[in-house]
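Removed from the display is one protein chain of the complex; every other protein chain stays in position.
Up next is chain A:
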Amino acid sequence: MAASKPKDERFDRRPWLLLSPALASVLLLLVIPTVFIVVYSFWLRTAVGSEQVGFYLDNWQEVLTDGFYHDILFQTLRIAALSTLVCALVGYIPAYFIAYTSTRHKALLLLLLMLPFWVSYIIRTMSWINILGVSGAVNSTLMALGIISEPIQMLYNEATVILGLVHFLLPFMILNIYVSLDGIDRSLTDAARSLGCTGWQAFREVTLPLSVPGLAAGGLLCFVLGAGTYITPMVLGGPRNAMFANLVYEAIVTQLNWPLGSALSLLLLALLGTLVMVYSRFLGIDQIAKSFR
């Protein structure tokens, strides 16, 4: 008769049971749909818009060799990078203020930071039309003040796309930088000051380097979200400001070419996924999670 295993060597099912709802969600909502998309990418669209089932590399060949897709992809990465840079420059100051303020209302400031999320992203994006439009608030004010005689055309260009993205992404950046700054031991800056550093030097030599993980986490989040958007260029962009997600939308919705749309979306997914993996390898993905704790 075989001896039974000691209690501590037995397979403990409890963690798996506790994890099962989360694992099932990931499986059903992420893994299986992604597998469907992968399968679709090897099918072909027929002339009437239905799919020809099989294993064809045509979509992948087109996506990987056609310069049109490469140009739009490059434009997407450029716009996302510029938006992220602006977010970092603009977002650092309020994050610093919230982290170092002595006011008792820090929680209120953080709540204000979350306030934009209570309004639909599309509504927030469209609000710029009322601000920057020919009959919008800015033009009306400038004309009323006599500064300009004719309205300035401010909308529907790359600058307004970046503006819309910054508006959308800024809270993510501020939150990440704030978490990073809030975790810095204040005695380090005090020590730097006591050793003769000016306020600016203490910031440059101590605070800024220690907040880099937060900046990087915010940067990653902003870049990935920015590179995957299609609403902002659709609403605020002109004819030449399309981003890669617009191509996916068009392939699937306008051209009814789901196989090509699948290949395009997988290409974007692979690119952004690689970026996340590189980030995780060097900086650790857990920094982003801290912002949401």
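Just so we're on the same page, a contact is a pair of C-beta atoms (placed from the backbone, for glycine too) under 8 Å apart; a residue touches a chain by one contact, two chains touch by 3 or more; residues count from 1.
Going forward, contacts and distances are computed from a predicted model.
Participant: Match the chain absent from this complex view to the correct UniProt protein name in "MoxR-like ATPase", "Histidine kinase", "Extracellular solute-binding protein" or "RNA polymerase sigma-70 factor (ECF subfamily)".
Facilitator: Of "MoxR-like ATPase", "Histidine kinase", "Extracellular solute-binding protein" or "RNA polymerase sigma-70 factor (ECF subfamily)", the absent chain's UniProt record names it "Extracellular solute-binding protein".
Participant: Touching the hidden chain in the complete assembly: which of A:43, A:128, A:156 or A:172 does that?
Facilitator: A:156
Participant: Among A:19, A:35 or A:253, exactly one should touch the missing chain; which is it?
Facilitator: A:253
Participant: Considering the entire assembly, which residues of chain A contact the chain that has been omitted?
Facilitator: 45, 47-50, 68, 71-72, 129, 133-136, 153, 155-156, 234, 238-240, 242, 246-247, 250, 252-257
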